[in-house]
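Each remark here refers to the structure printed beneath this line.
Here the complex is missing a single protein chain, while all its other protein chains stay put.
First chain written, first letter: the chains are A and B, and each begins at residue 1.
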Amino acid sequence: MKKESYIVLPILAVLCIALPLFYGDRYVIGQATVALIWATVALNWNLVFSMAGVFSLAQLAFFAVGGYTLAVLNGHFGISTWIALPVAGLVTMMVGMLSGAACLRLRGAYVALLTLALSQALYLLIVTDTACFRTEGGNCIPFTGGSRGLSRYEDFGFREFLPYPVSHIGDYGLAAALLIVSLFVAILVSRSPFGLGFRSIRDNEQYARARGLNRFRFQLSVFAISAAFTGMAGALYAGHFRVMGPNVLRLDVMLFVFAMIVVGGGLKIWGPLLGAAIITVLREVSVSFDSWQPTILGGIMLVVILLAPQGVSGLLALVDPRQRAGSRLERRKREGI
Amino acid sequence: MSEILECVGVGKRFGGVHALSDVNFTVTPGEIVGIGGPNGAGKTTLLEVITGLTPGSSGRVEFAGTDITGRTPEQVFCLGLARVFQSAAVFPSLTVFENVLAGVVYKGASKPRTPLTYRESDLEATRAAIDLVGLSDKADEVVEHLPILDRKLVTIASAICGKPKMLLLDEPVGGLTPPEIELLKEVLFKLKAHGITMLIIEHVMQFMSAMVDRVMILDAGRIIFNGAFNDMIRDVEVMRVYLGEQAAARLRESFAG
Partner (left out) sequence: MESIIQIFVSGLTLGAMYAVGTVSLSLLWGAVNVLNMAHGALLVIGGYASWYTATRLGIPPFLGYFSAALVSATMAVLMYLLILRWLKGRRGADVLIIVATFAIAMILENVVLNVFGGYAVAQPAKLSGGVYISSVFVPAQNILIMVLALVLMALLALILQRTALGRSIRAVAQNSQAAVLMGIKVQHTYIAVYAIAGAFAGFSGVLWSSISTLSPTMGFDPMLKAFVICVAAGLGQIGGALAVAILLGLAEAAIQYYVGVRFALPFLLLAVVALLIVRPQGLFGIHGKARQ
């Protein structure tokens, strides 16, 4: 990931403000809210890939931890969702650092396998959770809600303190704000000494060590930042839908978010955001082939991987003549010509 | 204690292979020491053991009064012992400026710092180091597309911008043309003038003779010669295992005077 410019921030902000002004339709806003949440996850997942160079598959586990934290805090303990939201970020950050510490001693494929197994273990523990944590109206509610998930808890309550036309875009605004803040942090980090450290380690780890940079510490901090924002995105998701179930840990959800990164391209910080927009629109367009969604997504991913490995943002970068010269040289070098 | 670097009984085994056995030597501050020897003699392994990239199997390494045996490469670098890799290692996707900057921002990793902004002193040190190796007009170019000489200069700049006490250079002029060697020699002379101690692995004898105060020759993991360059080219053992009759004769001729 190159040093990023802040210019994408105002562009994103303008787009986020423009949408409700021009397409205030409830359905559109609802879908856009979800798209913004997934875009936050994709953005932060890509930070782990392209900044830390770690192929972790634990991102949706972080998402689930954030969502469940909000659902549990509000549903079981009656803590306000507004307090639960940042707490979810903190809790997920700690979970991220813990799992990071366990995984980061390993390399490449080992990390992928272990993180996948960790998130599956989480799924199984939740699905098989049947011990009653409390009973409500004669119904037994396990701590995690088991396979049915948790549903008796509050949302962010925009309907209560905002007038009608604005209230139904409350969640949308929150999701947009989270994405913008997260993007800001990502750019800030990529431009800071911290980001220089990440890029150095990714480029040449041995050499970076010989210049005083410690891979473990850097990668752990990427895990922490990425997990914190992903956890808050999860909490937002839980608050928006008012139901949190284990299905976010299913493989097809992982493929869905992953497709955003692959299609958008991970080389640019904003690539996954573009990917999120493309995949969301695509899903809306192909809604009549609902049962074939995974095949369509998988097929698109394969085509992109084969023909445009840097995704759509990589293709756009090709239009820029400076980058084109660079990538041609790179290709020639790769092919050993 | 006058030595800046001291190796005592350093050994390294890879399985049954003794890459280094009982290596003892010292380097005094300001000294430039060359290391020669046939391929596979253990020269690079010696640097790796000193810098902590591969831990030694036995022995002790001391640097500037600190025992650095078993330290990580990060710690060794932060103590002021910087290595310049053989293969002109760079961060290919970074610019010249960023490459050099990376060599200074995390040098004092233990000191408190704000992770989000650069210290002005670091930026200045970077500019100075780039200036010293003569790459100022290429500071914003991406290193990947630079020729080998420039890349070597970049890694030297990144090694020196953190103001190390000592440099370890692994074949700094390997793969360069004679005029390029002259240019690099000038840069290293400037460093010598700054009082930086250097340990240089090199095969190019003309370069070696001009640079070093003393030469050590390694063969099969042992030091077989440790002394002045002029004595080295007359040493029977060195001639047999490394230089060969004819090359040694030619060297004696050119350096006889």
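In this section, a residue touches a chain if its C-beta (ideal position, glycine included) is under 8 Å from a C-beta of that chain, and two chains touch if they have at least 3 such contacts.
Note that this is a predicted model, so its numbers are computed, not measured.
> When the whole complex is taken into account, which chains on show are touched by the absent chain?
Across all of the complex, the chain we cannot see touches A.
> Please pick, from A:116, A:243 or A:282, the residue that touches the omitted chain in the full complex.
Per the contact definition at the top, the residue touching the missing chain is A:116.
> Hey, which of A:9, A:28, A:162 or A:255 is the one touching the hidden chain?
The single option touching the absent chain is A:255.
> Contacts of chain A with the missing chain: which residues?
Interface with the chain not displayed, on the chain A side: 49, 55, 102, 105-110, 112-114, 116-118, 120-121, 124-125, 128, 251-252, 255, 258, 262, 291-295, 297-299, 301-302, 305-306, 309, 334.
Operating definition for what follows: only the chains that are shown with their structure count from here on.
> Going by the contact rule set out above, which residues of chain B touch chain A in the complex?
51, 53, 72-74, 77-78, 82-83, 85, 89-94, 98, 101-103, 105-107, 109, 113, 115-118, 142, 144-145, 155, 158-159, 162
> For the complex, give me every residue of chain A touching chain B.
2-3, 188-189, 192-194, 196-197, 199-200, 203-204, 206-214, 326, 329-330
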